[in-house]
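As you look at this complex, bear in mind that one protein chain is not there, while each of the others sits in place.
Chain IDs A and B follow the sequence of writing; residue 1 opens each chain.
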Amino acid sequence: MVTRLQLELAFAALVFATGATGLAGALELDWGWASDGPQAGFFPFRVSLILMGAALLVALQAWRGRAALRRVVVVEGEGGGRVLRFGLPILGLVAVAQWLGLYVAMALYLLGSIRLGGRRSWGVALGVALGVPLATFVVFERWFQVPLLKGPLEILLGLG
Amino acid sequence: MSLFPRAAAMLGLTLAATLPAAAQPAWKPTRPVEFIVTSGAGGGTDLFARTVQATITKHELVPTSIVVTNKGAGSGAEGFVYGRGAQGDAHKVIFGTNNAWLLPLVAKVAWKPLDLTPVTAMAFDEFLLWAKQDAPYQSAADLIAAAREEPGRLRMGGSQTRDTDQTLTLLVQKATGARFTYIPYRGGGEVGVQLAGGHIDSNTNNPSESVGGWRGGQVRPLCVFRREPLPPGPRVTETQSWSDIPTCASQGIPVEEFRMPRTVFLPPGVPAAAQAFWADVLRRVSETPEWQDYIQRTSQSAALLTPGQMRALMQTEEAAARELYGAEGWLVN
Partner (left out) sequence: MLSNLDALLHGFSVALTMHHILLMMAGVLLGILVGVLPGLGAPNGVTLLLPLTFSMDPVSAIILLTSLYWGALFGGSTTSILFNIPGEPSSVATTFDGYPMARQGRATEALTYAFLSAGFGALVGIIVITLLSSSVASFALRFGPPEYFAVYLLAFASFIAFGGGAPLKTIISMGLGFGFGMMGMDTVSGAMRLTFDLPELIRGISFLVVVIGLFGLGELLLTIEEGPEFKGASGRLSPAAMLRAAAGMPRYWLAMLRGSAVGVWMGVTPGGPTAASFMSYGIARRASRRRAQFGKGEPEGVIAPETADHAAGTSAMLPMLALGIPGSATSAVMLGGLMIWGLNPGPMLFVEQKDFVWGMIASMYLGNLVGVVLALATVPLFAAMLSVSFSIIGPVIVTICIVGAYTVAGAPFDLWLAAAFGAAGYMMKKLDYPIAPLVLAMVIGDKAEDAFRQSMLISNGSVGVLWSNWLVGSLTTLAIVFLLWPLAAALLGRRRAPRAAMAANAEGGA
């Protein structure tokens, strides 16, 4: 269970951190206005400051209204559980794709989330898990000649 | 009847294509090859790489398929960094210009020129000095005189910052004592239109970037940065062809020659046999009618450097650029 107050503060902190990172990057550059106009860091510097300021104000606003915002539940247990069960496999897909390539990762992800997450029959899950990567391969690699991320398997098969 | 001689010619071509390869020490692609283009889709390097790809495919010079990917961000840095990372993989071929060795001087990037394995340079693109059609300057000398009179009033446009166009502007300024305000844009086509609209006073576009504007009476070339005038060819406008443009040196701008090579590299650490394989393939590409056609249509000068000549070119250009950029405070490495 997550309350609106917690989420407001967390996101404001995220924005503040983004702004601070941007500020650090902007300070490596010339952030002034020279005779030929604004320099490379001029806008990054100011945008970063605005982000940090606005994030502080949002956090302040949220804190001032904390009594009310604490009672607003934005993510309740059951729905949040579904989000995690759907979202974490996406992270898995991305992670596996980095070393096994997109096709293998896609097949594993589809098989896992349709069979385990969706509780579909093995037949359906296997069909989709093999069919989608195959169709993707034909459309991207063969028709449009756009190479996707390959892993050891494709290289072994001489496709990568 | 007419089919037969063509088929025979094709057979001859394929034979000619396969025989020397058999004599080569063994390296040939075993899986799909990737051509890495260090410019966006539609850019000059893109056209170069795609012409090579189409020619190779048509004449079946490579046994596997070839895909072209555009990695043009950061003036091409994206593509070179990617190529640098593909250590030892001769299935990746990098297409670029002299930005391969000039960019690391002026921007913080993660490769050194000597990292990459040079293969060849297949053409040199020429640079011209352009003015608007109705500009008061009749010759390059007039333009330079005006730029000398009021330093900084005349605007010189070019693509990107600290890239070839601005380097050439620097050279012109150094050689003549004139001073321009340099305005960087995103690409040569845009720079040409900005000149036609009178938003800048001059630019140093390549022939293919401004030929449309010249024919349409929007801009006109003042001189070409070359030792000799361009070779004779068909007329471009009613009265003039490329060969009628005087050299800049003859117009009082002592910049003898400024050209941009169209280069091909392989990732670091590839076997010498692979380097030889690609050099050979590209040599055969350069002998096809398709390649001649491309060279003529884009008004470039054909070339075919050996890897050794490439290294020499890189060293001389880098040394000269280091001196020039150092004086301007451009060097970051």
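In the analysis below, a residue touches a chain if its C-beta (ideal position, glycine included) is under 8 Å from a C-beta of that chain, and two chains touch if they have at least 3 such contacts.
For clarity, every value in this text was computed on a predicted model and none was experimentally measured.
Here is the thing to keep in mind: the chain we left out touches A, B in the whole complex. Of the listed residues B:50, B:91, B:226 or B:284, the one in contact with the hidden chain in the full complex is B:50.
Of B:100, B:211 or B:295, it is B:211 that touches the chain left out of the display. Residues touching the missing chain, restricted to chain A, are 4, 7-8, 10-11, 14-15, 18-19, 22, 25-26, 29, 33-41, 43-44, 47-48, 50-51, 54-55, 57-58, 61, 74-75, 79-80, 82-83, 86-87, 89-91, 93-94, 97-98, 102, 106, 109-110, 113-114, 117-120, 124, 128, 132, 136, 139-140, 143-149 (touch as defined at the top). One chain is missing from the display, and on chain B it is touched by residues 40-43, 46-47, 50-51, 54, 57, 68-69, 71, 73-75, 77-78, 81, 85, 106-110, 155, 160-163, 181-187, 189-190, 192-194, 196-199, 208, 211-213, 215-218, 297-298.
Here, only the chains that are shown with their structure count from here on.
Spacing of chain A relative to chain B, judged by their CA centroids, is 39 angstrom. Residues of chain A touching chain B in their complex: 145-147, 155, 158-160.
Of all residues in chain B, those touching chain A in their complex are 30-32, 34, 65, 67-69.
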